[in-house]
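Left out: one protein chain. Kept in place: all the others.
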Amino acid sequence: MRKSFIAQNPSVLTFLLCLAAFTLGVSLLAEGFGVGLISTSFVKTLGKTLCLCLVAIAMDLIWGYCGILSLGHFAFFGLGGYMVGMWLMYARTEIIVERSLAQGVIPPTPQEVVDGIGSQIFGVVGSSEFPVIWMFSDSLTLQLLLVLLVPGLLALVFGWLAFRSRVTGVYLSILTQAMTLALALYLFQNDSGLRGNNGLSGLQNLPGVTAPQSAISLWFFWASALALALGYLLSAWVISGKFGSVIRGIRDNEARVRFLGYPVESFKLMLFTLTAMIAAIAGALYYPQAGIINPAEIAPIASIYLAVWVAIGGRGRLYGAVLGAAFVSLVSTWFTGGQAPDINLGFYTLQWVDWWQVILGLSFVLVTLFAPKGIGGLFDLLKRGDKA
Amino acid sequence: MTHSLRIAYRQSRALIACGLLALSLLCLGQPLAAQELGPLQQVLQQDADLIVKSSRTSIGPVIDRIVASGLPVVPAFLSAWQDKNIWQREADGLFFIATEGEGRSYALTDLDSGSEVGTAQKDALSQLKPNSGVRGLIATALVQFQLSDPIRANREAALTAIERRPAQELLAPLRASIASEPDAVLMARKLRLERLLTIGYGADPAERVAAITQMSTDLGVDVRAALNPLVSTSLKVATDLPVDVNVARRLVPGTDIDRLQAYDMLVAADLAPARRSSSDMKSLLAEHVEGGTVGGVALARLSNPEARIIAYAALVQEGKVPALVSDEDIDAALGAHVFFETYAEPSPEVTDAARAALQSIATRVDLNQALDLGLDAISLASIYFLAAIGLAITFGLMGVINMAHGEFIMMGAYTGYVVQQVIPNHTLSILVAIPLAFAVTFAAGVAMERLVIRHLYNRPLETLLATFGISIALQQLAKNIFGTQARPLTAPAWLDGALVMNDVVAISYIRIAIFVLALIFLGFFLFLMKRTRLGLETRAVTQNPRMAAAMGINPGRVNMLTFGLGSGIAGIAGVAIGLYAKVTSELGADYIVQSFMTVVVGGVGNIWGALLGATMIGTLQKGIEWLNPSNTLAAQTYMIIFIIIFIQFRPRGIIALKGRAAGD
Partner (left out) sequence: MSQMNTLLEVSGVSVSFDGFKAINNLSFQIGPAELRAVIGPNGAGKTTFMDIVTGKTRPDEGRVLFGEKSISLLSMSEAQIAQAGVGRKFQKPTVFEDQSVRENLMMALKAPRSWWSVLTFRTEKTHVARVSELAEEVGLLDQRDRIAGELSHGQKQWLEIGMLLAQEPRLLLVDEPAAGMTPEEREHTTDLLVEAAKTRAVVVVEHDMEFVRRLNCKVTVLHEGSVLAEGGLDHVTADPQVIDVYLGR
């Protein structure tokens, strides 16, 4: 059946081939391979973009296909980043602390090492004790498991509460936004156990790995590309066939699906949790490339931008989400990074850093009004052109 | 020899000359003193040396003697002295009030008569410069005069001075001045102050206990300030409990006080040998490394804490390091001593009464704090209500979700700011700003409805996204125009300050104004919906747009006006919120989630619901802040979690539309 699934969805194969070609091209031109046409920092930008594409796919599944405009998926993304960040920070600090303690005449006791790590990590928030939530941070395996479990569990509990009480539409959107805000505010506190607004930093260094950043950046780029490919395949499989029919049915007429005998709530819950986990994986790959994560990343605005990407790319089709996320995030980086040349109007110098946000906001309005299918809609026009 | 004799002769001649000079001076001065020296000058001359070389330790009796003279000019002299206006004429040692004239000459004023008696060059004078300690004593002496000063302001100033710096010696003069006080207000203050001073400095314990009991229902901060020093304790350690001190309680190590902390007290008091911390132990071990081992234990094994103890024990055996203090040692040391808290105040009656009084005050303070919290909650609820009322119209009535609502609030606040730049008068500028803010945001709302929202009716999620796009653009636009720093929107002077009920309960006038504004809006909204044509048409269009259209109502126009109205109210709310918080481009974004929560919790489509929702959220937030006052971020987190759970039980809000009208 798997064969026919790919055969039924030629766009999946096209996408995977494009992604493979892109990955290969970037790898060959990257600094890590000695050519150096693409700088290490740009490899990181591209790798991060792939992660954003993955979380956009998750968003597209839950919003474009199931009609739940979640303004909380970037929170799951951030949580994934935090989970992997805890291990990275612990392991890296452990190496530093052990090295510095080894300078002493007397070898350190395990407790001294742990205390040293604690005061290194939590010194900024005036503490040196490890909070309970860091209990697994010394184990990569467990912490990677938490990448899936923590956001998954949060999504499960929140979704169960929300769907059970039949909160739908904009109410659900507002509720998810409130959840995101609550989480961000919680993380902003110094006693949250995750270093308050300092966040976790130094994540770009892989503990115990001496390879240069140019190589590490490529590894993460490949991992991101692989994750995106797998995420795309999984999503394409989920939305094909009867399950896809049912969730699109839920989007278009929830009550009708219910009268067909489908337990709508459990479908939504399952998809909400699944997409939260996909978002978390994307985040877990993103933040080691970004190097730092702090609660501001989780602020409600980020989740709304996620919706913006998917809408501009064209929701209800997976490649649309990927296109939107890649296009908007790259263009945003370009405009807000100060690389774009300012425009001198004679009486006023238009600075892109200041005006990009305005243009993005307004173009978003225009897309919603005039091109609800987004960039993906262009493909439909092309197809129609072919047929004619 | 002859040489020395010659010197002796010269000296004696000089001495005689001096004596003659002194005699002649005395002859000149004697009749002056007898006939013209005023009574105060006489008193001063007796202690002239002490006055000139005044010091805190010696000046007390002098001041007492000056005051005891009972002369009417004493207060004037004391204040001139305190202000460093008293100068001594070097020629005759007399004291004058000197005022700087032209050149280096000073006009001299006689202390007793108050009349000018001539001038003198600065060289011929020396200024009395009492140091701060002396000035303090002078001030204290002055107080009793000021307390009975005929000018009311001076008496008031004296009282304030005592309140600020209560002292034992002020009690008697204060009491003396009470009977003659003509002003009722000052009389009350004096009586109250007398009680407070009695608490601290009353002569016998009974008198003080009486004063304490009398004040034990008073919420004033000054009462607590007078009582707290009485019950302050200090932690002490001794071998036996002393009998001559007022002991607050005994502390049992391990239950009332941490064992190690208690032991460290013993160490600090030199009653026990110091403990070795693990880091002390580590550095001592490091000092005694011999050929890769310490105390016979290999270095590599010292990562094990037990191995370290063994190695250290070996070093102790060799006598190289001091012995470890074991747990048994600590217990023994603790057992041999008593730990206790003592009051600085020696009288147990007084401390007991003070404790009881503080207890009863604390209970009353708690009650009043609850009241204060209630007022705080109401004012926060008013702000949320103001922020949400526009939403209750656009979201509640029309079902249009407007994420740019917060930015309309921000636009209103910035309108207020701009108006204040043009009209400096704050009262007038606010009066202009309110209608102008309404006009600006009304226009913005109408424009948005016509250009965007109209095309998206019945597509709520798209509306949410499009209005969010507008929200991003407006926020950034505000940043581009006004910059990122906060802009002030100043309230008129008559809104400054607070309505103070007592030292615990106070509510600022701005908050009262916002509360009143919220009430006005509620009334306005009800009037508009129930009594006007627009309200009727709005309700008609809300309930059945097709039917309304068939009845000749233009739904497009009604929607436009309703939306404009909701936006306009957001603008006015913006002016109000701007008065209370700083105006930034993120002002609206800070309120938008709470506003939506208010509407959702209250129940969509009902103004009373918005009111209840705002009250609930405001109360809740203040309540949580009260439980965990250090952390307002956590308060918001818990509040949102509570709301998510609340929606489980009332998915349609507090006031829910029931039946078929609610739709599905």
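By letter and in written order, the chains are A and B; residue numbering begins at 1 in each of them.
Everything below uses one rule, namely that contacts are C-beta pairs under 8 Å (C-beta built on N, C-alpha and C of every residue); 3 or more make two chains touch, one makes a residue touch a chain.
These numbers come from a predicted model, not from an experiment.
From the options A:Pro110, A:Pro263 or A:Gly337, the residue with contact to the unseen chain in the full assembly is A:Pro263.
Interface note for the absent chain: among A:Leu156, A:Ala215, A:Val246 or A:Leu369, the touching residue is A:Val246. The chain that is not drawn here is touched, among residues A:Leu29, A:Leu206 or A:Val238, by A:Val238. Contact residues of subunit A toward the unshown chain are 1, 238, 241-243, 245-246, 248-249, 252-253, 255-264, 266-267, 270.
Just so we're on the same page, only the chains that are shown with their structure count from here on.
Subunit A and subunit B have Cα centroids separated by 45 Å. Subunit A contributes residues 67, 69, 104-112, 158, 161-162, 164-167, 169-171, 173-175, 177-179, 181-183, 185-186, 188-189, 191, 255, 300-301, 304, 307-308, 311, 354-355, 357-365, 368-369, 372 to its touches with subunit B in the complex. Note for the complex: subunit B touches subunit A at residues 278, 282, 285-286, 289, 294, 299-300, 302-305, 308, 401, 452, 455-456, 460-462, 464-466, 468-477, 479-480, 589, 593, 596-597, 600, 631, 633-634, 636-637, 640-641, 643-645, 647-649, 651, 664.
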